[in-house]
Structures are given as structure tokens and as C-alpha cells.
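Of the protein chains in this complex, one is absent; all others appear in place.
Here the chain labels run A, B and C in written order, and each chain numbers its own residues starting at 1.
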């Protein structure tokens, strides 16, 4: 039997959620909550069978509603999530999850306690490119992951309320958390404002991991060229993921170096073995990421399992963003994570 | 009248110096000093009119010799330079200038005292690409320089005696020092060895400047793809310099953002002006960089002026490399420069 | 006062016309004619203020209607255009204009006689890229145009009723006719079916012009890579137009060769002068092409001038397509055009 879902927020992203959930056979888009009369009217026209309301409580008080989709400004996420969970609703909330990591943690615990499904919308995780990369990482094809280096730069719209890290990094950090199970032990972040804004418009993030892996992120609103490129260096294979490549977004290189364990003298002689083989650009699934994500959320409710992009992953992302802010605030000092 | 020059070291780079100086009408390649009998024989065959010797003192004691070109291993640079300067010879020495910044400083002072010309071979400064970029920076075409971001990565040969910074960064740092007159106030460097070597094989360098400019360098021996790309962000225009582009190495973008001075409220409203205009890839001079560099060194001697790549520039490069090493050694802590 | 327009055909392309004309302040989308009940219902929902009918005569008999937009299958174009013109309506018709050049000629003459505006929808002519290229050609910046070479290939959908020329060439040929005023004197066309279809899936077209200019087109449904690239070689400058380049679609090269008139002996000695200067990728207007095209059609009616993509240009395109078909049918023989 199909689940009943209600959507709150029919602004920039809400219509995308409405479209994808309404097309999904596993649910009925029963209610849309929107306070702007103009947008409420647009919702009514597009979804004549849905009830449109300006009262969030109408969703919470409706016992036939199974889940709530939250697409409102980030400053409201914590409150709306909390109330929905307390009302016994499963929750699907836009990224960024919350304003502070502490709020995210509280929501994860609340969902656990109430045995409810909590998902954070990190759409990139459901693209054919990222799913394929994860398969290769998880299967061990790449060997040990040594580093992840990501560049996300362009001449971007300055945000009036957040810096370039909060604007651009959530994409890359959610992908990082999806690919790598361990969490970083330290974060160093460097940024610059150039007097153009009170917030950083260029930033670099450096993370270190217990395993020795490092991750580095370069974000900018001030680049003359647009780049979206992540390199994942494994001991066996390496991947270059270029999201702007129209044809071959993912390239898997059979390239690497190796050294025999304990061979310290060899190291001194630079006796590292190189391997340079074929490159493969796999055919990628082109289905719409958001449709797959909606499907995963609904199935997770039915199957009583965690969704792929669950609150825990959202919390891991928030902790890294929090650490980055603290390092920026202390002028690039290394911040240790618990 | 042509100057007489002597070359010490006929190994990897020495033959390039011999060829370019021997073709220059401003000098005569009079003597070549090389200790390996095999290489000495090669030098004799290639330059039958030059005297070939294994004694460095033969160069220093020859009063007809005006200048010495030093193309020996870096550990010998300081000693060979010092002795040549003390013997009254002008000096052209391979990069890296010396092992330590203190040695470089001593040599610069010695050359000053003896009124001799001292040049460090940073060949990249003489390429058509870098000369064109410098023209644009110096003419003010780019406006204020906000940042320089450089990536120099590939699957590289691990060095047995230095880390990836000493191997790859001198190119980018000499270009940086050539473009920008001010010196950095702090350096943070992060690196990783991945157990593959005792030295870092991946490294990131972050420099801050009194003007607010920042510079960032990414170097790696562990990338599946080769990249050589520098972005120079100005307040008026921005440049992308891709040294691997066979046709258009330098692209100048009429792109930027601006904000009125003191317009703090505007900042809060994100009222930044964007400008997106034409891109120009200028035709570049394709003459051989090393030939131009030889010419500059010889002219500088005759004209009693500093060469473009003089000891001072070499010293500025060494101070940044020194700072990077100290930051790496203290686990990424920010190192303040005097 | 706004013009009243009626649209016939609400299938694949019709909704795009409806959207662009309905947003244009110069007209009112008064009527939509569509025979499929399902699509008629979609039209009614999207344009509640428009009258929706299944009778084409409702448009022709409505004396308040100034113009008819035709977005039906090509086999119906001639008949629907003719009847609209005879009913005194201005006409905007989808490409390809008609099935045969003779039909196109008849319609152009009819519009002339009735003093009505007749436009053929060649949307590409209104892109920022093509408008910029035309400016350069018309201003004489490129010098004499020597050749145009166009490649439009990909792994394409085989059409059941036309060959690859009719499917892909109209884009390139309409651009050619827009850039170049003269018409070709001969056409040679080569094609191959590979037993995959009764129609050609790969084709090459070669056109010669009175001025000595040549044009060449390569079209394919069987290429593993997608290419959309036109080179325009002028005696002064040359342009490369790559429609798949996300950032710099048009590149203008200050490159060329020249030879002094009458210098026959010089020719024998290959004394051709080369010039290799800057490349400029101009900033292009990014407004939607179809919106500009709608605007041009409506203004042309009001100003009683020919629209940019008028029936004459449509006829020139049809004559080239006709010639190509005749050459293909005679196994590549050169077909002379009047």
C-alpha cells in the first residue's frame, strides 16, 4: 500500500521533490504546505489532487500521513524536523541538514528513539557517476584509498549569509562520507575574503584520517573557469571524476605505485614500482538521481532499514563543516575531531 | 668583445647550457669541467674548440674567464658558487639555488660586495607564456592580484633524497616571485607519505601576503593524470595558464567581481557586481627559453645590471621552500616569515 | 496593440512555440489547434485563456487572428501554409519548410503577392553564437570567406522516413545561407546505408560557389562521439564554432595566409605569407534563441519588413537539400544548380 507523504516548502527545490515523489508508485503526495499564497496557488494547479495548506500543523496532525518532506530554508530545518519526528512522521530533509552539528546529532538520536526513518537529501550520491565510483571503492578495485582531492570552483554568486565552504563543500563532503567509512581526525581550513564579502569566497580544506588517507577540497566563487573535478587515488587504481565532462564523467586508471612492506632500504633507493595500464570510462546509469533517491527513502521506510543518505551520514557531513568553520575562525589552525 | 665562459658539470642539464651558450654570439664557451672521463670525452667531441678539464681550479685560475656556469648536483652549489665569486667570476647556477636559504643569502651578499653578476637558472621565467603573464600583471591589466592557485601533479618519479615540494614547487614558486613583488608573511604546508617513501609524495602549500593575496600550490607524484595549471585571479581580469595546452597555453578572461569601497550594507545584501566578457588567448613568443636566459645573463654582465632571474629572486624562492619544510616538519602549523 | 496568433500542432515542438509566444508582450496566444484529445487537454491546462480547437478552419475563419504558427509534421506544411496565406494570415512554420523546393517557391511567391510575412523556424540563427559569427562575416573582419567545413555527427536515432541529410543538415545549411549571400553552383553528395536502413546514415556534401568558396558537410548517425563543429576560413581571420563547448563556443583566430595578386612566380616558390596572432573567444549573448526569433517575427509584421529567417532563406535551404538528394540518387554525380 502506498505511503502518504506531505511536503513543506514549495519554493526553489520543493517543486522537484513534488514532481519526483508524485511520480513514484510507492507514495501519494497528499498535502503541500506553503505559506506564500502565490506559491500555494502554483502547487494547487500542479497537484490538483493534493491538499494545499499554510499550516505545518495540518501535516503533523494528519494521522494518515506517513512522512514529511522538508524543503524550507536551512534555519528552519531543525525545528521542523524535530516536530515531525515527535509527531511520528518519517522525515526527508534538504541539505544542509541543520545549522549546527549538535542539532543534527539530536535529530538522529530522536529518530532512533522513535524508530523513524530520517534521510538528508544529498542528491549527488544517487547519480550514476557517484554510485559507480562507490562500487569500485567498496569492491576493493582501487586498493587502499590514499587520497581524495576535489576542486569545485567557478565565478559564483556570492551568498549573503554563508561562506563558500557552506555553499559548495556539502556536495563534495557528502560524496567523501559516502565513499569512505572512517571519519577524519583533523581539519585545517584556509580562506580569504579579499574585502569582497564578510565571508570567505575562496577556501581550502585539508582533512587527515586515522588510516593515513588525506582529503583536500578547493572551493571558489572567484575562478574564471568552472571546474568540478575529484581525483580518488588508490593503491591499485585511481579515478578522475569530472562532473562537467558531457560524455565520460568517470575515468578509471589502472595506474599506481607500490612498494614492498618493510623494504626500507628500497625506499631510500626510490625503488617504487610504477604501473601504467588501460583507462576505462564506464557506461553510467543516466536515470534521474532524485527519482532514485525518493525510491530509496520510501523503500527504506517499508523495509525498516536505513536509507542510503541517512541522518548519520548527514551528521558526519555537519561535523566536518563545523570543524572547517572552527579552523577558519582560528586562522587555519588544525582542529582535532573526536 | 665576447665574454669567455666556463661550464662545470656536463651531466643531465650541462649539455643544454653548453649548446645555448655556445650558440650565443655574446660569449665563447672556452672551458668545460667534468670529472667523469666518459662525459668529458662527450664534451670534447661536441665542442672540439673548448678546453676540457677535470679540475674546477682550472676555471678559477684562468684570468681570461669572465663567468662560470654551474650545472652540478645541488649539494655542491654553495661551495662552487662561493669559490667562483671569490675568484671574481660572474656565476650562472642551476636551480635549486642552494640547499638552505642561509647559503643563498650569503652568496647574494658576496656577489653584491664583489659587484659580480649572479643568476639562478629558473628557465620557466623566460618562456613566452610566463613573460606574457608578467606583462599583464605588471601593466595593471589584471587589477589587484587576489590569488594564485597552481596545480602540478602527475604520476611522477619518486625522488630518493627530496620530497615532492623540492622536486616540483621551485618552478611554480619562481614564477610566483617573478609575478609578485611582495613576499609572503606566512606558510602552511600539508603533506602525506602514504608509507611509500620517507618523503612526502603529495603536498599542499598555502601562502598569505601582506596585501591579502593568497597563493596555493598542489604538488603530487601520485596523480593518474598530468596537470600543469595556474590560475591568477585579478580584480579586473583573470588568467588560466595551462602549460600542457599545445595551442593556447595562456587564456586571459575579462571576468571579475567588484564591490564599492565601504559599501558594507551592500555586502550584506550580496550586491557584488559580476563582469563576464571576452577571453583572449594571445599569440606567444616561441623562442627557446634557455637561449633567451643565456642572452639575459650575458647582457646583464655587459650592462652592469641585475639579470631577470638574479640571486635575489633565487633567495626569495629558497625562503619559501625553507618555510614550507618547517611547516611540514611541525605537522602543518603556520610558519611566520620575517 | 498586440497581435493575435494561433498555433496549430501541440506535439513535440508546439509547446515551445506556445511558451515563447505567450511570454512575448507583442502578441496574444489566442487559439491552439490540436487534433489529439490528450494533447488538446494539455494545451487547455497550460493556457487556460486560449481557445482550444481541433478544427484548423477555426483559425482561418477567425478574422481577429493575425498570424498562424505551424508546428505539424512536414508533410502537412505546404497545405497548411498555403491555406493560411490565402486566408490572409502571416505564417511562422517549422523547419524543414516543405517537402520539395517547388512547394517552398510557390509559398514564397504567394506571401509576396498577398504582402504577408512568412518565416521559417531556423532557431539556430538566433543563438548568440551564430549572430556573433554573422557579425564578423558581414563586417568583413574575416576577409573573403574561402571555405566552410561542418561536422555534425553522433550515435543518432535512425529516422524511419528520411536520411541523415534531411535530419541533420538543415541546421548547418540554414547557418550557411545566413552567413553567405551567394548560392552554390554545384553539389556533390556521397552517402552510405551499410544495410542498416534504406536511407543513408552517413553522408558528405560538397558545395562549390561562384566566388571560389567551397562548403563541406559531414553528417552521421553512426559516430561513437558527438561532434558539432564548424570551421569558417577567411582570408583574414578564421572561426571555429563548437556548439558542444560549454564555455567558449566561438573562437576567432587571427590566422591566415596571403599572396600578392599576380605573383605567379612567388607561388611557384611557395612564398605564401603566414600570420598567426591572438585567438579571441567573445562573450556571447545567452538569451533564448526562440524568444528572440518570436520577437523578430512579430516585429517584422508590425514593421512590414522581412523577418531574419524568411521564406526566401527557407527556399535557399530547400534548393540545397533538393540538390543533395539528386546527387545521392545519381551516385555522387555533381549536380549543377541554376
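Going forward, a contact is a pair of C-beta atoms (placed from the backbone, for glycine too) under 8 Å apart; a residue touches a chain by one contact, two chains touch by 3 or more.
These numbers were taken from a predicted model, which means no experiment stands behind them.
A.B. asks: Looking at C:42, C:141 or C:159, which residue reaches the missing chain?
C.D. replies: In the complete complex, the chain left out is touched by residue C:159.
A.B. asks: Would you indicate which residue among C:2, C:225 or C:329 is in contact with the undisplayed chain?
C.D. replies: Among C:2, C:225 or C:329, only C:225 touches the chain that is not shown.
A.B. asks: Which candidate, A:106, A:144 or A:248, sits in contact with the chain we can't see?
C.D. replies: A:248
A.B. asks: By the contact criterion defined above, which parts of subunit A meet the unshown chain? Give residue numbers in ascending order.
C.D. replies: Missing-chain contacts on subunit A: residues 248, 254, 276-283.
A.B. asks: Mind pulling the subunit B residues that touch the left-out chain?
C.D. replies: Contacting residues on subunit B, toward the hidden partner: 225-226, 244, 246-247.
A.B. asks: Determine and list the subunit C residues touching the chain excluded from the picture.
C.D. replies: Touch with the absent chain occurs at residues 146-147, 149, 155, 157-160, 188, 190, 192, 194-198, 202, 204, 206, 208, 212, 214, 216, 218, 220-225, 231, 233, 235, 238-240, 251, 253, 255, 257-259, 267-270, 272, 274, 276, 331-334.
We take it that only the chains that are shown with their structure count from here on.
A.B. asks: Is it true that over half of the residue numbers where subunit A touches subunit B are used by both copies, so same, or is it different?
C.D. replies: Over half shared, hence same.
A.B. asks: Top contact pair of chains, counted by C-beta pairs?
C.D. replies: The chain pair sharing the largest number of C-beta contacts is A-B.
A.B. asks: How big is the gap, in whole Å, between where the Cα atoms of subunit A centre and where those of subunit B centre?
C.D. replies: 41
A.B. asks: What are the residues of subunit C that contact at least two other chains?
C.D. replies: none
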